[in-house]
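My structure is below; once you've seen it, I'll send some questions.
A single protein chain has been omitted from the complex, and every remaining protein chain is retained in its original position.
Up next, subunit A:
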């Protein structure tokens, strides 16, 4: 069969149909035929539709058979070779992540799953939350929904804290800071890294101070540390708007005005959010002495006052004309 040139060419025509169905799982058997067709060298290329299974699908389509996947997209989804490849890669990655997760101690596994809660967001939540941070003054219900004593994920409840907005706005802040520096011709690539590091460090310092303050004042509240990290991350949204207002208008007055407005609205937002979690219930039955209440109020005010301070401090060094 390998020596018959013309006959081979004509018999090539029905081959793709009948062999494609059977040759998928025997990838080695078409090879003698491919060698044969290559040995013919000079014939218009029969590009081995049997061995490559429609890899050169436009040319197999040229042969006009109706059974094959004629478009490459259908080829991609119908071809079991690619499916097998994808499955192997997927399986490998899942194994790797499972192994790394199982290697961690138990407490880290719990924190990993609780962190996943904070990333369960969707677009409507993000948009609503951003509008809320920038304009929290409409009367609304600020309580957090609970589902059998577990807080509801942010996808369902707009009042729940999340990590997506703080993370993304922190990264955007670093980029906008680079932009502002660039406009003032002060930009070098190391500045980006330095700003990212200082964002991280100031976050750590702020959370440490707040945790120590919570501990010293012996306040037991429903607020977890992870929630606190989320609430402290919402100030980057304000920083970005203040910096963008400076970028757009290039006037210090507008920048200071935006800063003032951002501080007021962020403070209002945080007071409303944290009030229900730090302060005790108004109609509660626990016999708190008044010291506890005053301390909580002071702590709430402290948290809320720290934010505008940080906003001002972290944007100040960028604006110096």
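Keep this in mind: a residue touches a chain if its C-beta (ideal position, glycine included) is under 8 Å from a C-beta of that chain, and two chains touch if they have at least 3 such contacts; residues count from 1.
Here is the rule we go by: contacts and distances are computed from a predicted model.
Visitor: One chain of this complex is not shown here; going by its UniProt record, which of these names is it: "Transcription initiation factor IIA subunit 2", "Immediate early response 3-interacting protein 1", "Integrator complex subunit 11" or "Peroxiredoxin Q, chloroplastic"?
Guide: The record for the missing subunit names the protein "Immediate early response 3-interacting protein 1".
Visitor: Who touches the missing chain here, A:131, A:201, A:225 or A:305?
Guide: Touches the omitted chain: A:201.
Visitor: Contacts of subunit A with the missing chain: which residues?
Guide: The missing chain touches subunit A at positions 194-195, 197-198, 200-202, 204-205, 212, 215-218, 220, 286-289, 291-292, 295, 317.
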